[in-house]
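These notes are about the structure you will find just below.
Each chain you see keeps its place in the complex, though not every chain is here.
We call the chains A and B, going by the order they appear; numbering starts again at 1 in every chain.
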Amino acid sequence: MSLEDRFRGIFTIPSTPFRADGEIDIPSFRRLVDFCVACGAHGLVYPVNASEFTLLSDEERFMLSQALVEQNSGRLPVILGVAGVAAETAAKFARHARQIGADGVIAMPPYLRAGDFLAEEIFAYYLAIAEAAQLPVFIQNYMPPVGTNLSAEFILRLCREIEYVQYIKEETVPSTFKLTAIRQGDPQGFCKGVFGGSGGRYLIEEYRRGSAGNMPGCHVTDVMVAFWNALEAGDERRALYIYKELAPLFFFEHQLSGSYKEVLFRRGVIDCPLKRQGAMPMDEIASQYLDEILRALEPLMSWGK
Amino acid sequence: MSLEDRFRGIFTIPSTPFRADGEIDIPSFRRLVDFCVACGAHGLVYPVNASEFTLLSDEERFMLSQALVEQNSGRLPVILGVAGVAAETAAKFARHARQIGADGVIAMPPYLRAGDFLAEEIFAYYLAIAEAAQLPVFIQNYMPPVGTNLSAEFILRLCREIEYVQYIKEETVPSTFKLTAIRQGDPQGFCKGVFGGSGGRYLIEEYRRGSAGNMPGCHVTDVMVAFWNALEAGDERRALYIYKELAPLFFFEHQLSGSYKEVLFRRGVIDCPLKRQGAMPMDEIASQYLDEILRALEPLMSWGK
């Protein structure tokens, strides 16, 4: 199976479940990995923004990445998040990813004081990651303040000049035009594929522009997989139907950071919906509205059926 | 008719049409006002963010505000935008608004270096506006960098302590919780109503929380009015249907600033889709996708039928 065939589809992002005391909840995490697989995901991506990776200690990142690889047990391709605040720290994560058997790695440019880095420093950062990982590297192009809005030209330079840098997760604004610019600027195919992000909000247009997949949060992986599969089957009409059904949830999440875990909790996958930075704001009206949204999505949810 | 009855519903925001040379296109602007009225809007709000107000000279703001009031000719309540970079400049716009017959005024806090202002400076700013306008004042609570995220407590203090400060346009994140906090913190009703913004993306939840209306861009005013009227008629099922139908357009706009005018141009309302800061990015794929989105919305568009 070629790389392009393996790295295609919904590469879903497990959340990091915490207990009420803020410590890692490993049993919930293992269930979550199984949930993603059962939902039909095509790959796993962890730990990245949707998994609160910046709030983890280095040790927790090492430990959780290993737990994920073990629990997945070769069922899906695993892309490990190795973003750091410096080339040296990112390289350590990349080296570890290789050692434990990842299929690829993904990283934003240095994510603290992200706007301060020169092009050459970002180049050196991805070079250090690629050399340490010796695995396909995904560049995550994300918005400030934690992301750095890289140009299509610079992204393609990284693909051309650094071995292993071969994939992009594109979620700057407008990501759709950036996706096209990357593909059109690369006739020789140094970039093997561009994934979308942003939770899948632009998936239809991304697909028309030749995206290789999407990396969303994992709370409704089953619905996202149905969405993607409809596109792959050429049934855009059904894809559009699913898109509209998802829209109320997408908008709800815009307002409330932390919805991913609240949904996973309500679906019975994890034991506690808390983020490390505290509870998601919630009141009676929001809670009932979310319940209604989830109930309406149920016909599209395959998990547990 | 009470103030609360008049200031309720879809208060739509006309765009500012420019010609290809960047100058104001008055005939298009007058057609646009008529379009908004014909679409069934309950009020007009101009010039604010969705009308590129910061790119207008003072003289253009005066002139266009006057043209709007004239063209509206008393058909709808008119809320004029009077935001300034200092109390003194905002007061000039407010005085002018009163002179030309506005029904109310709306303003963000000073919108340049917006984060630098102390509470007392913002208080003095709204006091200067209220004294100059002697009309109902809407506080626009908007996100940085041009907005200032005001707390519900501070907003209510402004309502209590400054005569005429009576309405809120709430579009910070999460606006839904802020809306509830404003209403619950104000048992005596110093605040006469809270409008939502954000193009209507949170309208269903806003309505459940007791919003008085919404102030969206005007490109699909007819659809937004149908959306609101369904809620007012107690038909949330139909509202939800319209909401989902609107979703592809809402997401499209997230990516492409300037979509409002592109849509108005395609609907035949204005002569030129250009923003003053230049063209909206557009290519074949996006253009065709937008056409499809608009075609799908057509059954919900009442204008011109």
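FYI, a residue touches a chain if its C-beta (ideal position, glycine included) is under 8 Å from a C-beta of that chain, and two chains touch if they have at least 3 such contacts.
What you see is a predicted model; the values in this text were computed from it and never measured.
Engineer: For this file, in which 2 copies are placed, how many copies does the full complex count?
Structural biologist: 4
By definition in this document, only the chains that are shown with their structure count from here on.
Engineer: Just how far, in Å, is the C-alpha centre of chain B from the one of chain A?
Structural biologist: 35
Engineer: Give the list of chain A residues in touch with chain B in this complex.
Structural biologist: The touching residues are 173-177, 180, 201-202, 204-205, 208-209, 240, 243-245, 247-248, 250-252, 254-256, 281, 283, 285-286, 289.
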